[in-house]
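Single-structure report; data block below.
A protein chain is absent from this complex, but the other protein chains hold their places.
Up next is chain A:
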């Protein structure tokens, strides 16, 4: 099952639409700058940040190296503690499993903790088809859900909306919203709280994801900052947690590293406000039916790629989104997936395969390779390197075409030219000749109507080649063999 939105265009086309949305541009520029500044402040406080990053990467790598063993260890520990562990190969299987569990609990309504895994597999829509209403309880997810919108950020899914827009959405879509609602954050949060509180009290089933699954103890961990998660995890009788298999960490002590890395990287906080941990069932306290659905949904495909598997270290902090100059300008929707930004640009093609569709094919190119994402990644995923790796896969997927792509022809022509210095020299002489023909007065070219040059020159002048290349000059003045 694909992780990208159905019918989305390739990144460059989607980006074009986003770039002219001035409200979006302003909202994103402001929000990402605020988060970047906060993150830099709290990361700068730690002398051992680089060591923490190394430790985070090493722990995740160990978990991935021995994933089958750790998963079985987790299953045994969680089962011993009273949880029921289910396995799902893909999103469809997981959705069916969860729908069945909800039905067994006699519910047609569930409250949800913000979860990327369930979003990735379109669980809300799948449950709706089964007559089950899923209510998002995270404030930003609620805003997105009420407006029938798509999330545009991993951590702050409504980052593309400002508070004036949120007020409008609440007044329009939330029956309990007071008519005199203002756009003050406190008022907006209050309205959402009123709306949600009744649901928390009545819901029989809660659905969550997990940030971490501890193999040693069978413990699940949810990290959130609004308290809505704590409500969903403790009030309903039945709790179903949908967990990607890569969420495994070997030991409880490993959490020490991630609970430092995650809040500082994601929200720019020193310590996370609500960290909930549970191990199976505690009699008489909290949910008495605890289900855990372990989902693959493309993870083993990514794991099979020796270069690509590092993507499974991701702890969904979204630092790479906040620091990405491309994301800052296009927003998340252009990436066509619940996983936008640099991590989405590598995760989607790795989970689905680069040949899954136009979105997957275009995402590895949705980056200038500036390197900021790697610099801020708390688990040291070398995203620029992965992008280049995936570009190679995209190109390789076009190699067996009977008619080569225009780009392939161009690249082969360039490679042919560079293969012998004499060829390069000949091309340079031709360019110099062309330059002479254009005359002395002209120093650059304006818009060119067709081809790749048109994409460059719509907004940028094209420099003209010199009359004499460097190697010609060297040959003429130094005479050491010169232009071969």
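Just so it is clear, a residue touches a chain if its C-beta (ideal position, glycine included) is under 8 Å from a C-beta of that chain, and two chains touch if they have at least 3 such contacts; residues count from 1.
In this section, contacts and distances are computed from a predicted model.
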item	value
Chain not displayed: protein name in its UniProt record ("Cellobiose transport system permease protein", "TonB-dependent receptor", "L-lactate dehydrogenase complex protein LldE" or "Electron transfer flavoprotein subunit alpha")	"L-lactate dehydrogenase complex protein LldE"
Residue among A:87, A:252 or A:474 touching the omitted chain	A:474
Selected residue (touches chain absent from view) among A:16, A:30 or A:172	A:16
Contact footprint on chain A, counting only the chain that is left out	11-12, 15-16, 19, 325-326, 329-330, 364-372, 374-375, 388, 390-396, 407-408, 411-412, 414-415, 417-421, 424, 427-428, 431, 443-444, 446, 452, 455-463, 465-466, 468-471, 473-475, 478, 480-484
